[in-house]
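Before anything else, here's the structure in question.
Excluded from the complex is one protein chain; the other protein chains are retained at their positions.
Just so it is clear, A and B label the chains in written order, and each chain counts residues from 1 on its own.
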Amino acid sequence: MKTARLITLTTDFGIRDSYISCMIGQIRQINPSAEIIHTSNLVGRQNILEGAFTLRNTLPFYPPATIHLVVVDPDVGGDRDAIAVFHHGQFFVAPDNGILTLALDTTEPEQMVSIQNPAYLSREISPVFHGRDVFSPAAAWLSAGVPMNLLGPGRTTMTDLRWSLPVYDKNRIIGQIIHIDHFGNAISNISRSFLENWAAGQPVQVSLSGWDPLPVSRTYSDVEPGDAVALIGSGGYLEVAVFHANAAGLFDIRPGSQIVVEKVQE
Amino acid sequence: MKTARLITLTTDFGIRDSYISCMIGQIRQINPSAEIIHTSNLVGRQNILEGAFTLRNTLPFYPPATIHLVVVDPDVGGDRDAIAVFHHGQFFVAPDNGILTLALDTTEPEQMVSIQNPAYLSREISPVFHGRDVFSPAAAWLSAGVPMNLLGPGRTTMTDLRWSLPVYDKNRIIGQIIHIDHFGNAISNISRSFLENWAAGQPVQVSLSGWDPLPVSRTYSDVEPGDAVALIGSGGYLEVAVFHANAAGLFDIRPGSQIVVEKVQE
Partner (left out) sequence: MKTARLITLTTDFGIRDSYISCMIGQIRQINPSAEIIHTSNLVGRQNILEGAFTLRNTLPFYPPATIHLVVVDPDVGGDRDAIAVFHHGQFFVAPDNGILTLALDTTEPEQMVSIQNPAYLSREISPVFHGRDVFSPAAAWLSAGVPMNLLGPGRTTMTDLRWSLPVYDKNRIIGQIIHIDHFGNAISNISRSFLENWAAGQPVQVSLSGWDPLPVSRTYSDVEPGDAVALIGSGGYLEVAVFHANAAGLFDIRPGSQIVVEKVQE
């Protein structure tokens, strides 16, 4: 192949130790022209769902045939499987713990194998660091053009893991906060399309515990600095922020906090 | 073009979420050979002046035709303009909020356009993430060789933002701390050239509130571990440090703290 495929990296390994550098070294020894892009190595420790959310937000912006190496792997060395997946033009290499379902929106991808062929793994495999000794080599060989089916036997269904969907009736939606970002903005599990279908053009207001109800604004600066604002975030979900400040810190919002949308009585 | 231009990235988007990865993906979809260097994605949130300072310190070390993508953008989606700039052989893509003036040392760069041509932006533009949907595509197209004037109509003057200059008379300079670095070193707004012109060869001493006056030393290890030292930092500004320790933490120095230079009476 002419152009080496990109490899994106989403992990909870942190950026202080040598873990990520070991993974990159492994990859580069196998494929010297592989190019690695760090999606995030600061996914919350052992937080599979946060890794899944990070991957999901990144996916739409990558070119076809990108390889997404996704390792949040609390059960490393146990009996969870290691999988390589091809779906909608992209490759994924990950533990089979549900970290891919949110991004792929299915548990039955177009093609999937169990990574088992020792020819494509490290000669010595640490039972506590498959990120380095199993997943990195597998991703590197894929990036070098090795067909996925050489990595191991085929599989059909992978582990499912998703956040709970919002509950709703005709008057209100009860959702929850799923992620607090770097700015302290609180992102919910209520997607724009779900919200728009439900509201059917009627104006709505958004409440978190202890906040005055807010209209859905267009951007942060629609309100004054220090004021709260609800809007559709860049990932397509309803989020709540405070302009020029940290909403989650100010109002003690956490993943799991309840968020309510109601139709405004006109 | 043969060699893709480098793109440096200076933002306050943090490194925990997928924001930076989305920007890189956007860039790489447009120009697969673009190479991105992270200057800092940990500029203080909404801190335009800190972003400007980071850019200014980086600029002298980059080759001609580098593209500097600089996004600290609290008013995203509001009415501030998006600009692309060419000045002294380098390109800049940024919100027009003053983040470039410190680095360029002018508000009237050699060439400037307002980024408006939808052909060079994302098809769908989130009003809360122009970093991904406006600035990244514009930088990517520039790196692919698109002439700047295709991005939008020309402009002449950009927003000005600088820190206050030191005040002085013939006996002393009163400056202020503008940045605390990773080591806790406190960097002032008093430049080496300003200081040397003012002192005209006479010895000087440096004081912060609550410190004994210090001579200007050459390097940290000119004093004993645990002792305070004043010197010209690597960015060319007078700074105060504690050898082997964190000066800002120990002495509660912050951006805005006063620093005084006096001529020593001989």
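A few comments on the model shown:
In this text, a residue touches a chain if its C-beta (ideal position, glycine included) is under 8 Å from a C-beta of that chain, and two chains touch if they have at least 3 such contacts.
Since the model is a prediction, treat every value here as computed from it, not as a measurement.
Considering A:Phe129, A:Tyr220, A:Tyr237 or A:Phe251, the position touching the chain not shown turns out to be A:Phe129 (whole complex).
Checked against the full complex, the one of B:Ile15, B:Val85, B:Ile173 or B:Ile259 touching the unshown chain is B:Ile15. Even with one chain removed from view, chain B keeps its contact list with that chain: residues 3, 6, 8, 15, 37-40, 42-43, 54-55, 57-58, 61-63, 179, 181-183, 218-222, 231-235, 243-244, 246. By the touch rule set out above, chain A reaches the unshown chain at residues 13-19, 21-22, 24-26, 28-29, 32, 45-46, 74-78, 126-129, 132.
One rule holds in what follows: only the chains that are shown with their structure count from here on.
Chain A and chain B have centres, each the mean of its CA atoms, that are 31 Å apart.
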